[in-house]
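First the structure, then my questions, so here it is.
Every protein chain but one is kept in place in this view of the complex.
So, subunit A:
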């Protein structure tokens, strides 16, 4: 509860780790290890955790480990379609480098310090080394005193106490054989979690109304899905058209709180979907909806990292014909489901050339699937992109698994025409799947910072390429081309004919969107897409963490994505705020956003949010052990911090204890002796009368005086007799 405390041990190679778990005697130890070595030692620490108090992982330099993924080798394995196999028959797993720490019970805390905080590691190392090597500095000089804030630990405090004296000859971390009973540089990591056992137990304890301590110990994971349809849909709109569902995921995760960049695993797919949706809306304005007999629904799932929370909820509600609640659609209305999976992993592999090989996974070759593949291949080809169809039941981790598991028997003939677009075959190209390294650098994103036109005009990709601002192989260009290809294919599906005009997704827009999600929330797009309020709150200039978080609190990424759709794909109405707020047309919702001029704009949109909370938490009598739906919960914690200090050698404490015991014993003996000899010490005169001592004493003196006088008289008489 007070945090894990351990003696610092800098781990510079595997033998250090082996010494720590096998031979070290002054434990437990806090292993300070860099990310490159982390994978090599974590299994050893997990296997023999008795001497390990915790691990402090740090990123040193820009060189990254070859793989770094705390997700399991087969992500979301238990929620996958039972037909799919991982590892496959050839022994390949999707996430070969995964340690699975996210899904394992780790018996000690693990903290992470990013490269930007490397000076803390220098200080710890200094503290560790100095105690042994720099003897001249040990004579009562304060060694270090640092107070700082870290990104992951709320308060990281390092203070080395001024308790060193020359008469301890060797007492330091490096002198391994003599560590016991000596002052040592130590670290305390506090990340005490309230919840215990499993979701069932912690939820039960959270709901039990205790008289004294109504403590919530955990909350279900969840957030919001983002829904957007090309043409309005709704209960009031009589004929609901057949649907093409295009989906991607919003969220990702990492082992460390507040650090979930998810560039390759989710952001590239999400940005591609957003741009494609925006482009298609421009190709097919809402006003033309009466011309077409089918519709496209774009949906972003949230919580997919944790056993497909968002897609399970959608599939579950679709099963009962209640998704989305404002315009329910039947699973048989969905003629084709296209999922943009993890497509950012290979971008860095092809950072210097134009290729970006994509794979289209499909379980069955139904007609809509092959039609889509043919059209998509044609459209991709004009941008020199390759798309290789892969027909297999063994689908990679994606939200398709939720639909396959939950809706398999729901459609009339069991058909689920589904396609998954990814950038890998057999195994992930992203070696940092759901980790802190899956950031902008992992996809080779460099922000170009091009100014946006007054009404949100973006520079067309062709212009950017022509004037040399961007090159063919930039991620922005690649993403905009994929988005355009997908929009063209969707146009063809809806209109039944190829697109003839020249609207295309802009690499400039991709640049801005990637910047918002990967570099800074305080970006042009999000400022314009925010609600127009009187007070402008500029968000922090850092990437929003894409971890789904708890259902009770709405996280920013889904809201950002939704608002971007409103701003970029909505219809702008020239109304003031009051008129805008009073609008209520079926199938639409209205947003009063800040707009590009920051004066406020009224946007009409089909965008809406739906709940991304697992059905497990809706059902009253759901059996948590059934494994049917995601039941992930997050523990509540009070504080998360770390501090470095020099632990006392124990000598002072021992002296204090001995002195205290001796003083107590001496006092007891003295008291015993005093009470035993009380009659000697406080002796009272034997013939005194207690009650009237004063008068008695007076009489006594008088009597004595009289006796004296009598005696003197007698003596005088005797003397007289002698004289005579």
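The rule we apply is simple: contacts are C-beta pairs under 8 Å (C-beta built on N, C-alpha and C of every residue); 3 or more make two chains touch, one makes a residue touch a chain; residues count from 1.
Keep this in mind: contacts and distances are computed from a predicted model.
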Chain left out of the displayed complex - its UniProt protein name, from "RNA polymerase II transcription factor B subunit 3", "CSN8/PSMD8/EIF3K domain-containing protein", "Gamma-secretase subunit PEN-2" or "LAMI_0E12838g1_1": "Gamma-secretase subunit PEN-2"
Residue in contact with the excluded chain [from A:92, A:201, A:390 or A:575]: A:201
Residue among A:22, A:215 or A:554 touching the omitted chain: A:215
Residue, one of A:19, A:192 or A:326, that touches the chain absent here: A:192
Contact partner of the left-out chain, one of A:1, A:501 or A:535: A:1
Missing-partner contacts on subunit A, residue numbers: 1, 192-197, 201, 204-205, 208, 210-213, 215, 217
